[in-house]
Structures are given as structure tokens and as C-alpha cells.
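Below is a slice of the complex: some chains, not all, each in place.
By written order: A, B and C. Residues from 1 in each chain.
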Amino acid sequence: MSTLHTVNKSPFDGTSLTSCLAHCLPGDAVILIEDGVVAARKGTAAATAIEASLAQCKVYVLGPDAAARGMNGETLATGVETVDYGGFVELAATHDRTQSWL
Amino acid sequence: MKFAIVVNEGPYTHQASDTAYQFTKAALEAGHEIERVFFYHDGVNNATRLTVPPQDERNVQRNWSELGKAHGLDMVVCIAAAQRRGILDENEAKRQGKDADNIAEGFRISGLGQLIDAGIQADRLVTFGD
Amino acid sequence: MSDEARKFLYVNRKAPHGSIYALESLEVVLIGAAFEQDVSLAFLDDGVFQIVKGQDTKGIATKNFSNTYRALGDYDVRKLYVEQESLDERGLTVDDLMELTHDTDDEDDLTSIIVVNRSEMAKIMSEQDVILSF
């Protein structure tokens, strides 16, 4: 039994990523979407928090949202995987429930 | 697999409705079913046929209407949220003594029970908002 | 899937009155009660402010729906999980919260407020069929 968590806010603007990561359990996954993708830009405090979470859950970034914000493979934190909308759907299907950290 | 989609934000101000649309489209393309799309809170504002977005921008409302038509989606607008925000169909307009209605093609107005029901019927419920 | 009771969790993470989410969450919970599912509410982050006592909205001229939380027990909504860490960070204790109770067959009403720590809250979330986020 595992959860896909979605985070759509910037960690510099709000605390939803922090709260999400604090409630993730082993086997869960987090997908960063919309403005939430900026958390995955490497070299920031948010990216460090994400990298620390990777020991227990997977972290994904929605590629189209990352590209819109000028991010690409090179600027992405280590260990974060990129998916498209189809990959997002697949993650929602393969986890038992989805929780949106709005 | 059966998905229920919840849209909490209106068009343009936040990206939530766009993301919900892209997710729904991708789910259909992957062969999943959409049990219902439920428009809630400011999400009801996706359902007005009176929008006239700039020609060089996407038309959020029309995207939903067209996707709904192509796939026979059940697109439900929360009645309580719609009344607070001025989204009405012909019946509601008459019942409330209003001189116009504005609901767009493919949407229907119904109660919050439809949200609970979607949660019961669908395998997965995904919420998009702000 | 529709024949057995599903576990619904309503997650409340926003302060009341500044936005409509607290009020709307309460409305769905009350309507949802008729569906006889297994309902829980979670109050964490700024959501704990929703059930703080002494809310008085006369000055902002909006509806004071905070008393409606007291009706939850009558609708058989008995599990209100409140996160301890969220209270702590906001300078609140459980004494700052409204007394929210439900009837029982024997003797006195029982409290519906269940204070849990963050990892217990995470576990509760992980046991749900449907999570509705407000």
C-alpha cells in the first residue's frame, strides 16, 4: 500500500513540500508539478531536502512543467526522475492513492 | 483503471485546470476510464461559455468541452460552489429568477454527493488545485 | 468496490476564514455522512486553526461556521485526528481547541479529537482509500 503525493507549490514560497516530505512513508512517491518543480533545481536547500528523502521515497518531476521554468536534465537535483503527463498517470495508477498537498 | 478528477481552480489564474486537463487527456490516451470530472470551489469557473480568451492563448473552457464531448465525460459542476460564483444552467437561472445563464456545453450542475460518489466508484481520485 | 465502506480522509491544512476551504470541507463531510463510508478528518499544518475555540467572525461579516464542527458527532463523524507538531509550532495546545464530542451508548459523551504525532498521522493517511485535500 503506497501513496503518490503531488506538490504544486514552490518550496521558497510555501511549506507544502516540507509538510509532504515529513509525511512520506517508505515506498511512497512524490511528484513535483506546476510551480512545485523549482524545488528540484540542484544546489538549493529544497534540493538537499529532496535528496535526503530519496532514501525512503522516489521523487519525480513533471517534465513539461520543468521545461516551462527553464529547467533541464543538467539543472536537476541528483536522483530526481523526469516523467511526462503519461508517466504522471502511470504513477497515479501504480500507487494505491493520491494525496495532493495543495 | 477508473479515475476521478477534481478541479478546484478556475481558468487562467492558476495552472491547476490546465494540469487536470492534460492529466485527464493522458489517462484517456493510456486506456483508462474517467469516472467523473468534478469542478469544485473556483473550479466551477471553467464551466462558463462566456469566456473570450486572447486568440494566441489556449482556450481552457473549450478544451474541457471538447474533451468531454470526444470521450463522453461526466463533467459535474458543484451546485453550491456554482451558485456562490454565478455559474448557472437554464433551469437554475429560472429557479433563481436570473435573466441569463452561462453554462457551457458538456457540463452539468449537481450536488457534492457526486464528489463522494466519484470517490466511491473510482479506483483513484486525483485533486488539482492551488 | 462500491459495495463495501471505503475509508475517506478529509485533510485540512489551511487556516479558516482567509479562504473558503475550511467551510467547504465541512460541507462535504456533512453531505458525505449520508453515504455511510468510514470517515476521518485530519487537521494538520494551519488546519489546526479551524477548530480553535473562541472564533468570532462578526467583525469580518462572514458566517461563523466554527460551531458547525460541534455537529459532526451527530453525523457519526467521530475521528478528528489533530497533529501534535502542528499545534506546537503554532503555540497551541489541545486546551485551545473546541470540545468536539460524540454520543455513546454508555454514560458521557466521548471526545472526537484524537491528538497524534506526525508519524502516526502519516500512517493514518497511508491507510485510506480516498484522500480529499482542502
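Everything below uses one rule, namely that a residue touches a chain if its C-beta (ideal position, glycine included) is under 8 Å from a C-beta of that chain, and two chains touch if they have at least 3 such contacts.
Source: prediction; values computed, not measured.
Chain composition of the entire complex in this structure file, expressed with the shown labels, reads A x2, B x2, C x2.
FYI, only the chains that are shown with their structure count from here on.
If each chain is reduced to the centroid of its CA atoms, chain B and chain C end up 27 Å from each other.
Work out the mean CA point of chain A and of chain B, and you get 26 Å between them.
Multi-chain contact residues of chain B, defined as those touching 2 or more other chains: 123, 125, 127, 129. Among the residues of chain A, those in touch with two or more other chains are 97-98, 100, 102.
Those residues of chain B lying in contact with chain A across their complex are 1, 3, 8, 15-16, 19, 22-23, 25-27, 29-30, 32, 123-130.
On chain A, the positions that touch chain B within their shared complex are 6, 8, 33-35, 64-65, 84-86, 88-90, 92-93, 97-98, 100, 102. Chain C contributes residues 11, 13, 44-45, 118, 121-123, 125-131, 133-134 to its touches with chain A in the complex.
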